[in-house]
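With one protein chain withheld, the remaining protein chains of the complex are depicted in position.
Our next item is chain A:
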Amino acid sequence: MKKSTMTVRPVEPAQDLPGAAAYRPVPPPAWKPRTDPAPLLPDSEPHRVLGTAAAARLDAGLMRRLYAELVRGRRYNTQATALTKQGRLAVYPSSTGQEACEVAAALVLEERDWLFPSYRDTLAAVVRGLDPVQALTLLRGDWHTGYDPREHRIAPLCTPLATQLPHAVGLAHAARLKGDDVVALAMVGDGGTSEGDFHEALNFAAVWRAPVVFLVQNNGFAISVPLAKQTAAPSLAHKAVGYGMPGRLVDGNDAAAVHEVLAEAVARARRGGGPTLVEAVTYRMDAHTNADDATRYRGDAEVEAWRAHDPVQLMERELTERGMLDEDGVREAREAAETMAAELRERMNADPVLDPMDLFAHVYAEKTAHLREQEALLRAELDAEDER
């Protein structure tokens, strides 16, 4: 037989975890827990950098980059929301208020890494370098995925909640088996953590020690349902412990903190140290989508309290106070954002070119006879329309 030429990437010896073979049932009273859970437990409160002493050691280049992307990201969100009102987008699930998570998740990855976004994470894809028009294809409705996932190493925006998480695990696992030092970062919301696929993905990732990072954006609501009705866990990050992976809790509006925590998790995954679950505590400032009415399930006071903890403002204040950003810098960032928005608006105002025959083109590698018959039927209908 032919042997595979692939070199499987090693995982670190799991010092805190005895090998799988060692973990077998032992009759009581000899049974002991497999491992001390303490090293896996999340931070007792959300990790913060901005506004703390830790901010003194910030890398100025990275911070300016984060700031520029935050400003651009905020403008992207308002522009996309405006496009729904003009009928240019079918729907837009805004990430306004969550830009720190979106931006940090994208910037923490290397070119060869993979991002697994949910439908609310088009901004992360755009920050990673994807053309905004391609990112918004799903939400405009001219096709499902508007880009080649392999070209950008961005998985298709995923709509069924948490179902993209096992994909990230499988891809990361496959990369390790092929000897590539690729990390997958998968994004999910607080509501998604209730799905069975969340559980299965974390379990597979931990058992395989797959190089994957799970970023939960806890924005407080699953459409209208608050977190208290979603889970009784001490925090979402605590869920990590049950799978045998570290959990981290971070202030999701503090882009520096999110970047720091994700960078550590990515580095651990890359060196073979296995997966990490990160809970970023943030807030969805807009309604679930443009079709939702948030006033039915939450009050203004709560929203205003979060507005005082705005991710763009937090970063701007920190950089200004530390002399890393001046008025020119602010203006530059805003102008760049306006340029992006104007270009996006203009391009989205053009009607997309549709070809109904595409409906049959990609169902299978080769069209079945059955589909060829239906394709001919549609072709005839279109021809008849043209003649009218």
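Here are a few things to note about the model shown:
Note that a residue touches a chain if its C-beta (ideal position, glycine included) is under 8 Å from a C-beta of that chain, and two chains touch if they have at least 3 such contacts; residues count from 1.
Note that contacts and distances are computed from a predicted model.
According to its UniProt record, the chain left out of view corresponds to "3-methyl-2-oxobutanoate dehydrogenase (2-methylpropanoyl-transferring)" among "3-methyl-2-oxobutanoate dehydrogenase (2-methylpropanoyl-transferring)", "ABC transporter permease subunit", "Multicomponent Na+:H+ antiporter subunit B" or "Cell division protein FtsW". Residue-wise, the contact with the chain that is not shown comes from A:Ala174, picked out of A:Ala54, A:Ala174, A:Ala233 or A:Ala294. Within the full complex, the residue among A:Thr35, A:Thr163, A:Ser194 or A:Ser224 touching the omitted chain is A:Thr163. Of the options A:Ala301, A:Ala369 or A:Ala384, the residue whose C-beta touches the omitted chain is A:Ala369.
Although one chain is not drawn, its touching partners on chain A can still be listed: residues 1-6, 8, 143-145, 148-151, 155-156, 160, 163, 165-175, 177-178, 184, 196-197, 200-201, 203-204, 207, 358, 361-365, 368-370.
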